[in-house]
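So the structure is just underneath, and the comments pick up after that.
With one protein chain withheld, the remaining protein chains of the complex are depicted in position.
All chains are identified by letter, namely A and B, in their written order; residue positions are counted from 1 within each chain.
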Amino acid sequence: MHDRCRRPEAGSLVITRLRRRMAEILLTLPSFFWLALFFLVPTGLVFILAFRPADPFGGIGRGWTLATIRALSDPQYLAIAWRTLWVSFTATAICMLLAIPTGYAVARAAPRRRNLLLMLVIVPFWTSFLIRVFAWKSILHPEGIIKKALVFSGLVDANASLLYHLGAVILVTVYTFLPFAILPIYAAAEKFDYRLIEAARDLGARPFAAFRKVFLPGVRQGLVTAVLVVFIPALGSYVIPDIVGGTGSELLGNKIAQRVFVDRNLPLAGGLSIVLILAVLAPLLAVLALQRKAGQAVPRDGEGTP
Amino acid sequence: MAEFLDFDRISKRFGPIQAVDDVSLGIRRGEFFALLGPSGCGKTTMLRVAAGFETPDAGRVFLDGRDITALPPNRRRVNTIFQSYALFPHLTVRGNIAFGLQIAKRPKAEIEREVEAMLRLIRLEDQADKKPDLLSGGQRQRVAVARALINKPDVLLLDEPLAALDLKLRQRMLIELDIIHDQVGITFLYVTHDQGEAMSLSDRIAVMNAGRIEQIGTPAEIYEAPRTSFVAAFIGDTNFLEGVVADHPEPEYSRLRIEGLPDVTVYNDKQIADGNQVFLSVRPEKIQISRDRPEPKSKRNAVPAVVEDVIYLGPTTKYWVRAGGHRLQVLRQHARFFLDEKPIRWKDDVWIFWHGDDGFMLEGFRRDDERLIAVPPQKVGDA
Partner (left out) sequence: MRRSRFPFIVTGLVLVFFYLPILILVVDSFNSSRFGGAWRGFSLKWYARLFHEPAVWESARNTLFIALLVTFVSLVLGTTSALALHRFSTSRLQRFHYTLVYTPLVVPEILMGISLLMAFVAAGIRLGILTIILAHVTFCVSYVALTVLGRLQDFDFTIVEAARDLGASSWVAARRVLLPMLAPGLAAAGLIAFTLSVDDFVITFFVAGPGATTLPIRVYSMIKHGATPLINALSTLLLALTFTTVLISQRLSASGALKSRTPE
């Protein structure tokens, strides 16, 4: 007869649990350490630097001061912040107007066509961002093709400039971020059950009403992602205003870079960065709050009163 | 006699849930043994404990006398057929089947020989060089079986292997598994929630619920003589009646007093004493139904009733009747041409009757188990 002892060897359970914990820590440590060191710490540094005075020779002074923070209320900064918000907002809106039909169309396409379309959308996504911005700079150039075509067709005056104003910035921003907006909408549209639209039509809704009341809510998650993925990077634009924007179209990113490289005023750059961080956090937190509210329990059959 | 595969007081909990609660089970060599129960009853956990993927919190597992509780899965002479088959997608059928022997570093010639033998057994010689994603569900299952059997394990563990197949295929694979078991003679431990599979394939069944074993026995024992209300209701259909043992007109028969009904005679195999409250279970096919009052016979129970529902199924008809305030199910087989008779219809007054030998008293009864009986609703929105 075998031994009727009940428990497995005394310490083996504890050892297994410890071994598991060790394995977890070992796997987590490399990336955790790296990101803490090269991401968290520098970000913290930015916050700290904003409260330090600027050394007249371009370094960082000693002690603490709120002068930098107060300097942020200067009207030029407010103007730039407002301009940044406005440009980002407009670019996002235009992107959404273009991305929603496109994402829908690609999702509804026949499978072979769909793969081709997807590839066509993805390729610009992988292309060097700098090159794409430059492409616009050269074609919007006064001697460029588009200007010539527009003047030829009489739409634009020969003296007008297509470059170096906010319009160009918005246009190129839309161009740059449109693929980012299309992909999440496509992903959500692909998972959408189109029989719901048939049901809506069956119940009397006209095509656009069905689209508005059934499709859009159904791909809500994709829409939110698309908005975030355009709006937030747009807030941090640097290259686009720099290359096609000109002096009157500086955005927050350009100002920050100017303070760093031209004025060598690191604390002020830090202060402006904090403004940018806050501008970025606001929509993110708003989305998180909305998601939390929407994620309430759904009643199931059999539980509760019929 | 020590069993071949022995579970000795196994307990396992996952967080707040006690998946297996002090379960002991002995499986004989060469047996086709089923663990049957609803999802979450602990049967899969038991299987994984046997395979070595879970270590029990308490208790031991013995295989052929040897304690394997702490042995890792790759060192046990036990192989598993997973529910999803878990075939290696980057290997061909041949590669999958050969895997175990390759790991064991057997000579190449032997591996080739064995693999060919297996391919013949499962009749997939012409698919041998394909990758799993090109095979159908039934073919994949056969590869999974071959991959496990080639190692000649002491026990083959099957985790709901037919769950992913459609009905027709399932029926065919059921028979094939039976054939394989007969041919190979290995001990099978089969886990399922489908009573049809368990009953048609196994030598013995253990019915599990909420981490405990409700009953172990042959399929017929489980069906005809369930010990608890769960076993009675989970397997097949039944009727439950609550009553008190009034007296015993004969040594092996008790008379029950049930509210609303005349006294009922039932065979007392569990030596339940007079005065005890008991639950009576009678299976629907054991009850007969007729418009005319039956002749009184010894140990026959006859009760007047009113028909509430009639469900015509072709070979049988299911009647739901109300007798003395109780709703009862009766299953009638149409052994003769049906259209000749005057059918029993809704709202008819009838008599239902059964023999005292055909009902049984239950040792354990839980109100919850009544929910396992699928009673048709009487109003829209009825629970």
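Operating definition for what follows: a residue touches a chain if its C-beta (ideal position, glycine included) is under 8 Å from a C-beta of that chain, and two chains touch if they have at least 3 such contacts.
As the structure is a computational prediction, the values presented were derived from the model and not from experiment.
Trainee: Any idea which chains on screen the missing one touches?
Mentor: Answer for the hidden chain's contacts among shown chains: A, B.
Trainee: Touch as defined at the start, partner being the missing chain; which of A:27, A:79, A:209 or A:286 qualifies?
Mentor: Selected residue, touching the omitted chain: A:27.
Trainee: Can you name the residues of chain A that touch the chain not displayed here?
Mentor: Residues of chain A in contact with the hidden chain: 23-25, 27-28, 30-32, 34-36, 38-43, 45-46, 49, 60, 98, 101-102, 104-106, 108, 117, 119-124, 126-132, 134-139, 141, 143-145, 147-148, 175, 178-179, 182, 198, 201, 207, 228, 232-233, 235-236, 238-239, 243, 253, 256-257, 260, 266, 269-270, 273, 276-277, 280, 284.
Trainee: Applying the definition given at the start, please give the residues of chain B touching the unseen chain.
Mentor: Within chain B, the residues touching the omitted chain are 51-53, 72-74, 78-80, 82-84, 86-90, 99-100, 103-104, 133-139, 147-148, 151, 169.
The definition used in the following text is that only the chains that are shown with their structure count from here on.
Trainee: Averaging only over C-alpha atoms, locate the centres of chain A and chain B and give their separation in whole Å.
Mentor: 55
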